[in-house]
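Below: the structure, in structure tokens.
Note that one protein chain is taken out, while the other chains of the complex remain in position.
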Amino acid sequence: MGSLGRAAPPFISFLTDFGADNAPAVCRGVMWGIVPDARICDVTHAIAKFDVRGGAFRLACAVPYFPIGVHLAVVDPGVGTARRPIAILTGRGDILVGPDNGLLRPAAERLGGAREARQLENPALWRDHVSDTFHARDVFAPVAAHLAGGTRFDELGAAVPTASLVELVLPSASVRDGGLDSGVLLVDSFGNCRLAGEPVDLERATGALDPGRRFRVAMPSAVIEAPWVRTFADVTPGQPLLYDDADYAGLALAVNRGSAAERFELMVDDRVRIEPA
Amino acid sequence: MGSLGRAAPPFISFLTDFGADNAPAVCRGVMWGIVPDARICDVTHAIAKFDVRGGAFRLACAVPYFPIGVHLAVVDPGVGTARRPIAILTGRGDILVGPDNGLLRPAAERLGGAREARQLENPALWRDHVSDTFHARDVFAPVAAHLAGGTRFDELGAAVPTASLVELVLPSASVRDGGLDSGVLLVDSFGNCRLAGEPVDLERATGALDPGRRFRVAMPSAVIEAPWVRTFADVTPGQPLLYDDADYAGLALAVNRGSAAERFELMVDDRVRIEPA
Partner (left out) sequence: MGSLGRAAPPFISFLTDFGADNAPAVCRGVMWGIVPDARICDVTHAIAKFDVRGGAFRLACAVPYFPIGVHLAVVDPGVGTARRPIAILTGRGDILVGPDNGLLRPAAERLGGAREARQLENPALWRDHVSDTFHARDVFAPVAAHLAGGTRFDELGAAVPTASLVELVLPSASVRDGGLDSGVLLVDSFGNCRLAGEPVDLERATGALDPGRRFRVAMPSAVIEAPWVRTFADVTPGQPLLYDDADYAGLALAVNRGSAAERFELMVDDRVRIEPA
């Protein structure tokens, strides 16, 4: 049941692309079988199937708000192949568990950086029988639970140089000709579009972001004008806005009480240019 | 970790329109960081975006079945504007936390009425940095957690007259010419349509509700006959029925093993007239 003298029960967050079926519950069951008092917090299981980048970005945005603990994340199109199962110990003291396909690194960055990484190769911490298609249940969940219960990080397996961990290429932003070239990083459930870059990048490209200042936003299917504002209701319902998104920590485009993604046919990876109007 | 001598860990229910993304998890993480042993019960995060009334009605129907505790609800199209963040102490002893836009009042009514209300204006109970677009995480969730952990209601901020709280206008029912004029309050996930009014209203309009008695139901896109029955299987599969809905506590129209909303193209706010057949 974990180490003694603990103030709070162990915390495990859990993110997958498994959807609304019973796979996440099976993994929770496995974890509770190992560490019965764990607080298990489903981050989301609605990551688009096989969307490692979408999972990585959401995980990175969520973990800073969680108690220090174990973060289990599985978006794993390479399950059963040579891709390494790993765990990363972070600067803040959290441990990330999942496949080495780039899913975990952005979250590690938000938690003080990857201090140490280990390959999962200690079968004593796995289920007795390991399948070829469900490592979340048979390897990752039991390892996460054992870690939450007090197993030492160096019992997992051989150290892996953190520089060798797979890294994702995410859309980026760049300043050019008095505007910001950016890409769509993520579309949230409201249809708000998180763009690559921070407000400070837009400021660097175009000057001070005074509330109400208007911008021209060129997208693949639409060119619009939108003001820089503090919050949704600073524009009338149905109007677009540029703002600093609190959930996904950066520059974003939305429509007050509407869906920017739907209205402007925006998808992840689409390129966007923002210039003074 | 809350007040001492407590028999059960604190209970926090949690309802939003945030959908299947990671925002609810972030709020749960913030709450567990403050009150590590809380039982957090997601009511639903599938409220239609910005549908304050749908959220209010579902919350009101759910809270009577929860242990006495804190109920956090956020459907908040006015986030970051002057709408007040509030908490309501109820007759039963529960505390409701959310925006003052009508979302919380029907639930307060079901819990013995609003005994006292406070504006949330004590930043010591919030996150250090409060964003303009995610008050659920930065204000409401931490306040709910502190309350669950034992913070006194009067520490939240100034008292607000309960009569000044924003009130929603919900579809209503009225007796007219030997029938009941009603409106669709809610469509549930089965497509069952909860109508304004109680069985007693239909009885007042038309006389005793004997099982099997037939009614004419006029809707915008269809006019049908349906019997008053006790439960779904009292009619054959595919047949409509009028009944006393247990989940949403009142008069309802359904189709046995089907969706009344789909079949009769019924939506919230549609007007329905029920008369003896």
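Per-chain residue numbering starts at 1, and chain names A and B are given in the order in which the chains are listed.
Throughout what follows, a contact is a pair of C-beta atoms (placed from the backbone, for glycine too) under 8 Å apart; a residue touches a chain by one contact, two chains touch by 3 or more.
All values reported here derive from a predicted model rather than from experimental measurement.
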So one chain is hidden, and I want to know which residue out of B:67, B:123 or B:150 touches that hidden chain in the complete assembly.
B:67
Which of A:77, A:207, A:220 or A:276 touches the missing chain? It is A:77
Identified contact with the non-displayed chain, of A:19, A:64, A:183 or A:199:
A:19
Those residues of chain A which, in the complete complex, touch the missing chain:
1, 18-23, 25-26, 28-30, 32-33, 36-37, 49-50, 77-81, 131-134, 137-138
Extract the touching residues of chain B with respect to the undisplayed chain.
7-9, 11, 13, 15, 39, 41-46, 58-59, 61-62, 65-67, 188-190, 230-234, 243-247, 256-257
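Just so it is clear, only the chains that are shown with their structure count from here on.
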Whole-angstrom distance, CA centroid of chain A to CA centroid of chain B, is 31
